[in-house]
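The next block holds one structure in the form of structure tokens; read it before the comments.
A single protein chain has been omitted from the complex, and every remaining protein chain is retained in its original position.
Showing subunit A:
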Amino acid sequence: MSSVCLSVCVLSSSGSKVLVHFVNQSGVKSSVFVTEGETLLDVVIKKNLDISGFGACEGTLACSTCHLIFEESVYDKLEPMVDEEVDMLDLAYGLTKTSRLGCQVTVERWMDGMTVHVPQEIKDQRGKQEAVRSK
């Protein structure tokens, strides 16, 4: 823990590096150091994170594929959403009370150590549903 804090302090002198954990659709976690001021969409693209189909419209508020689920304590501190973001978010699969679009969230230093999720794959549940229906 202390070595992580140390490395954060060393890096923060040159354009604040913030530690963010991403959990993808299969539950796989990636931890990356990101630069303050980037959006979370920028991060996923730049760091080439394995999240299927992320950011289809390239950050133009024309889709909901950069949907991310935040921890409540982080969500409450984010800048409020504009109508256009809510409009697209409302179409997102697996919407929660702490959901945001990654292209609209800019990394800030206080987010250091936060974890963001994408909705989990539902293939297993759907498989069971299909099996029941075909009987």
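In this text, a residue touches a chain if its C-beta (ideal position, glycine included) is under 8 Å from a C-beta of that chain, and two chains touch if they have at least 3 such contacts; residues count from 1.
Throughout what follows, contacts and distances are computed from a predicted model.
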Out of "NADPH:adrenodoxin oxidoreductase, mitochondrial", "Phospholipid-transporting ATPase", "Palmitoyltransferase" or "Peptidase S26 domain-containing protein", flag the one the UniProt entry gives for the chain missing from this complex. "NADPH:adrenodoxin oxidoreductase, mitochondrial"
Out of A:L19, A:V32 or A:C57, which residue would touch the omitted chain in the full complex? A:C57
Looking at the full complex, which residue from A:V18, A:M88 or A:V105 touches the chain that isn't shown here? A:M88
Mind listing the subunit A residues that contact the chain we can't see here? 52-53, 56-58, 60-65, 83-84, 86-88, 90-91, 93, 123, 126-127, 130, 134
